[in-house]
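Only one protein chain is missing from this complex, and each of the others stays in its spot.
Chain IDs A, B and C follow the sequence of writing; residue 1 opens each chain.
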Amino acid sequence: MNEKLAKLLEAVEYGKVDQKSPYPPNLKGMDGAHELTQQALDAGIRPQDILEEALIPAMGNVGRKFSENKIFVPQMLMSAKAMGASMAHLKPFFASGKIKSRGTFVIGTVKGDLHDIGKNLVAMMVEGAGWTIVDLGVDVDAGRFLEALSKNPGAVVGLSALLTTTMTNMGEIVAKIKESTPDTVIMVGGAPVNMDFCRKIGADFYAPEPRGAVDFLNQLAS
Amino acid sequence: MNEKLAKLLEAVEYGKVDQKSPYPPNLKGMDGAHELTQQALDAGIRPQDILEEALIPAMGNVGRKFSENKIFVPQMLMSAKAMGASMAHLKPFFASGKIKSRGTFVIGTVKGDLHDIGKNLVAMMVEGAGWTIVDLGVDVDAGRFLEALSKNPGAVVGLSALLTTTMTNMGEIVAKIKESTPDTVIMVGGAPVNMDFCRKIGADFYAPEPRGAVDFLNQLAS
Amino acid sequence: MKYTQLVISDPSQLIFGNTPYPVKTRRGLDIGGGQVYSELNFTLPVMSINDQTLPQVYDHYRQITEGALERALHLNSKGVILEFETLLEMTKTPAIGVEIVKIMNDICENYYQKHGLASEIRLTPNDLREFERPALQRTSRLLEPMFQLFEEGMLAGGDLLSIESTGGKEVSDEALMMCDIKAVLFSLAVLGVRDMQFLWKKIVALAGQHGKIAAGDSACGFANTAMVLAGKKYIPKVFAAMVRVISVVRSIVAMEQGAVGPDKDCAYEGPFLKAITGIPISMEGKTAACAHLSPVGNISSACTDLWSNESVQNIKLLSGMAPTAYMEQLEYDVRLMNTAIKKGTTHSHILQQLFVESDVYTDPQALVLDPANVIRISSALIRGDSYVANARNGALEFIEILEETLATGQMTLPEMESSYIPMLREELQGIPDSESDFIEMMLPQIDSSKFILSEYGL
Partner (left out) sequence: MKYTQLVISDPSQLIFGNTPYPVKTRRGLDIGGGQVYSELNFTLPVMSINDQTLPQVYDHYRQITEGALERALHLNSKGVILEFETLLEMTKTPAIGVEIVKIMNDICENYYQKHGLASEIRLTPNDLREFERPALQRTSRLLEPMFQLFEEGMLAGGDLLSIESTGGKEVSDEALMMCDIKAVLFSLAVLGVRDMQFLWKKIVALAGQHGKIAAGDSACGFANTAMVLAGKKYIPKVFAAMVRVISVVRSIVAMEQGAVGPDKDCAYEGPFLKAITGIPISMEGKTAACAHLSPVGNISSACTDLWSNESVQNIKLLSGMAPTAYMEQLEYDVRLMNTAIKKGTTHSHILQQLFVESDVYTDPQALVLDPANVIRISSALIRGDSYVANARNGALEFIEILEETLATGQMTLPEMESSYIPMLREELQGIPDSESDFIEMMLPQIDSSKFILSEYGL
């Protein structure tokens, strides 16, 4: 692999945002994702390759280490920040069509429910896998999902719920989405949700952990 | 109330089968249900009245005391035996149409399931309420219920299940019965069953305890 | 009866985690050797088992095993027994049962190799013979799948063999409802004993052949049924407690035939078996509230070697799957006992005393589990020359203890309960010593269409 990309991969994997950032201690003073991305672009490396060969594999490693309990969330968040610093450089190329996003993922915690820690983790890991995220936040009703879908046609939807009394709102939201855009792929999750419930309300996929969501989306995209 | 009927009521309520029976100790040597029924018939009391004014109220008292935990099952079983001794005298009048049974109750534990203690208790208490019982035993499939219904048109059906893996057989049996005789009233019970499940499989009634079953049947009959 | 002397005759020696004849397992558990282990039990949620659903069935058992062992590992467990008590279809079609054992055993092995967590599977096939009435205890074709599952299942990793056998149940069911203690005694001390002799000779031989562990058989359909009925106030507790005592002479036959324990949970004969034979036992109490409510929540742990939850469905609770949650509860219970053992006899005895005193006078069924009473009753249970006499003597000793306790005022019983005491004593006293005399006495009184004497070798 190109040495520049290898360095960028390392910076993202270990959460080195930019040269000034103190974290991680062992990379102190060295270039971060910010600088390394600029250098890669300057060296004429294709933006698509930067994404596919450095950022996504880096976040893939991070996700794997996280699933294996080898790192904690803050480390993962630092990597996500580093990736963000890199993505800032790549943004224009998405707009111009030079990079194709893997797809758009609209996620939210359903109406009545304010639990968002799990949802945020899922969003972060999906973003790391190269998807564009539209995070609608918490307490989101069907209308707002439909609106987001009309702005992002073809997006995959993710619903999160942590309360047994808001899980039922998931069913409603799924029904309304399937009514207006039957082809929309919908994924559900959250502690009280399970595969049976997912089937029952007519959603397409359930994963107990973000990892499963990422794997499923990657399959969709490939 | 007629004194003879009052005595019969007492004999049944306290489980005095016949003169010879040693139980209950405090009625030792006295006439039991067997003798008292004969005497009532000899005195020209209408068979229907014997049933309605002595036996059913006696068993009603027994059922109430049982639900209130004032007596144990053996006492209830002795009363059921005493009622049986009385019914032996009344049987011809059912055949001739002089007594109208409250109805027929077909009960069984569903396919794959051998638990019958609960089912037997329900059968006994329903019998005490003046219903004719057809007990199909345990491990009963849909075919046998349909057969019993064709022999006893209009009968109410009771299904019992104690295993989470045989509960699902209840659903099948209910479906088949409702298909062939949609008007059949079906009641379900057993420890793992509940109201939601009853609704889900399309049965008509669920009771956690025999008392509820009796109340429901009595309403049906009235 | 083979045993004529108690292996443990001092109540202070009858304590959790220790027994004279511990059982060592393949992956290194030392049951009864100074440590209490959890025994997790579980079952499917509401679903059918058929060709279409089999993959889901297997998934459930995979998920249960993984969830439980992962949690046990997280809690630094010293080791776990997983009881796989089959559902009917899994014994009727032994291939299903065997496949599940394999799935579970692979996971156990993986946790053992990768993390050093030791676990073993107790394999408990169904006694299918109860599907035929009258039962063909010895000649039934249904014995074949049962033993196929025993054999192939143990080879697949089901190292501990148990069953809740049902010999005599055709008589006991009605006898319980009628509170007919003589019929109960007939069903357990005559029919049950004879069926156990037949069945356990075979199980022990098979286990011996493959170097596996013939564990034990609980009188669940008798004593546990009685407890549940008493819990619903359908029959007197006094009666249910007595059924438990009588069931000892039936369940001990497994040991007479060579079973070595750990005895199976759920019927609470364990403490008596431990006192008489010295084998390790499994018990359940408060942490089996998922399976049935109990009048012996704490006292049941007083002298146990495994601590079980009897059964819980694989359904979702707020924390996660129910078997995982129960694994955690068992582990913490067991930690408490093991900490006491580690600190020495003063601590273990005080903890045992608290277990005992918290329940002992609340219910006759708790009273019989006080280690001192277990020893007294056990002595009576081996005093006579026949199973019948022993069962009767044990039951009478229980009445003695009960009356002494009532006399001290430490325990009170409502009239409804206490009025059964003299009736029961009178009936027991009418029971002769000899089995044949007893059979002769009982045959006219029981509905003989219900069972076939020759199927019991009579």
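Assume contacts are C-beta pairs under 8 Å (C-beta built on N, C-alpha and C of every residue); 3 or more make two chains touch, one makes a residue touch a chain.
As the structure is a prediction and not an experimental result, all values here were calculated from the model.
Put simply, the missing chain touches A, B, C once the whole complex is considered.
The residue from C:Ser311, C:Ser386 or C:Thr405 that touches the chain not shown here is C:Ser311. The residue touching the chain not shown here, chosen from A:Met30, A:Ala43, A:Val73 or A:Ala88, is A:Val73. When the full complex is taken into account, the listed residue touching the unshown chain is C:Ile350, out of C:Ala95, C:Ala205, C:Ile350 or C:Leu443.
When the full complex is taken into account, the listed residue touching the unshown chain is C:Leu293, out of C:Ala205, C:Leu293 or C:Leu453. Contact with the chain not shown here comes from a single listed residue; of A:Val62, A:Ile107, A:Val140 or A:Leu163, that residue is A:Leu163. Residue-level contact of chain B with the missing chain is found at 164, 191-192, 194.
For chain A, the residues touching the chain absent from view are 69-74, 77, 112, 114, 116-117, 120-121, 139, 163-165, 167-169, 192, 197. The chain not shown here touches chain C at positions 43, 71, 74-76, 285-287, 289-294, 297-298, 311-313, 315, 317-320, 322, 324-326, 328-329, 331-333, 335-336, 338-340, 343, 346-347, 350-351, 353-355, 357-359, 362.
Here is the rule we use: only the chains that are shown with their structure count from here on.
Taken pairwise by the contact criterion, the protein chains link up end to end in a single open path, with no chain closing the loop. Of all chains, the one whose CA centroid is most distant from that of chain C is A. Separating the CA-averaged centres of chain A and chain B is a span of 63 Å. Chain C has its Cα centroid 34 Å from the Cα centroid of chain B. For chain C, the set of residues touching two or more other chains is empty.
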